[in-house]
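Please find one structure pasted underneath; my questions will follow.
As you look at this complex, bear in mind that one protein chain is not there, while each of the others sits in place.
Right, subunit A next:
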Amino acid sequence: MRKTLLLSVAAALSLTACAAGGGGNANSGAAAAPGKDDKITLTVWSNYSDREYEEVTKALNSFKKKYPNIEIKHEGSQDDDKITAGIRSGNPPDVAMSFTTDNIGSFCSTGAFQELKPYIDRDKPALDQINEAVRGYTEYKGNRCALPMLTDIYGLYFNTDMLSAAGLSKPPTTTSELLDYAKKTTKKAADGSIEVAGFLPTMMFYNNRPQIWAPFFGAEWENSSGKSGLSGSEGWTEMFKFQKELVDFYGYDALERFRAGLGQEYSADHAFHQGKIAMMMDGEYRTAFLKAQAPNIKFGTAPFPVLDSKKAELQGVGFTTGTIMGIPKGAKNPGAAWELIKHMTFDKETIVSLANAIKNVPSTKESLTDPALEVDEQFKTFIDLAKSGKLKGNPVTPIGDAHIKAVGDFAAEWQSGKATDLKAGFESVDKSIDDQIAKSGK
């Protein structure tokens, strides 16, 4: 009797547990747009803080021109972990802004972000205004669950004073030139420690991330059969050889000691702001950070150098990623949320104004050429890259950034000298990525 009772309790608990996890898929239809006079408070979560938070809030409030009675409650410093926790607890915002596109595959495939197709079919916004690569990183396997809010494009930043002091008058255009420039602009103390690094090659530090570097080496993530294809892509091998050559030039221990003393990426202590590195890979937003936090640093920007052997093919290529917006599952005001997303993605005046304020690249073609867009010498590099038609987006998978971590982990072993066999290392990374994607079943 007691045994039966226990089993019944266990079964009931199990059923409850399973039921608790259930919830069904995202909405299949488009929620109606709010009426002109509807009083609604829309909650927006983003990962912005400080200066950028203020500017984005202003841009969000421009929505009130269309819907005067809709209040926007913008909550900053909300990363993807908090967004997903909000969705899972049934208390999500109306609009979620994610800083990275790493989780887009998971957001779309699980229904964490609602499918936008019904809204797009109904309202027919001009999707072709958005660059193809940007469209690519806001959907997964044809399921569009997000739209971009501006975009980030990555290129080379160089300290003009440091380059001039080394007798270099223009930025490097190929990776061999970058190696040469890095060596010429590096300053070492008498004891061998690094005082200024020409170019910091440490993978996974600042924006030295495999997905950002990949396009400049022609490194492909997938092979022709749709499997992870790092071991078969010459670009990855070239990238890692380039990186190791520079690591060996500094000496791994000296490089790590130097790197460990550098400031955080989004602080005024950033190494480039402090004049501790001469060149680096970064996004266009850094122009605003530099002007605000390090006005004395004289810098220039250029497309990131490309692999010598593929110069003709790769010149002008750029990497793009950026903030994405979606309607989380369980959002209380999906109709109004869609209107806000549409406004932030397609309203030219809002886009240009926000792009000017936080120095991000506009995500629509008409905004890129708008005369109101403030384009100085440094920012022009990124606008030109945006117009080039040779942008590459973040690889989209259903396993979050597990594929990037797999490459990063191998890179860490490679640069430290722990791993010496590139081919075997990449095969192991391929297997890890394929296994995880297969396990996800998506």
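Keep in mind that, in the parts below, contacts are C-beta pairs under 8 Å (C-beta built on N, C-alpha and C of every residue); 3 or more make two chains touch, one makes a residue touch a chain; residues count from 1.
Operating definition for what follows: contacts and distances are computed from a predicted model.
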Point to revise | Complex member absent from the view - protein name from UniProt, among "Xanthine dehydrogenase small subunit", "Sarcosine oxidase subunit alpha", "Sugar ABC transporter permease" or "Phage shock protein A (PspA) family protein" | key: "Sugar ABC transporter permease"
Practice item. Write down which of A:55, A:238 or A:401 is the residue touching the left-out chain. Key: A:401
Review point. Can you list where subunit A touches the absent chain?
Key: 10, 13-14, 16-18, 20-25, 47-50, 76-82, 84-85, 87-88, 99-100, 102-103, 106, 110-112, 204-206, 256-266, 329, 398-402, 404-405, 408-409, 412-413, 416, 418, 432, 435-436, 439-441
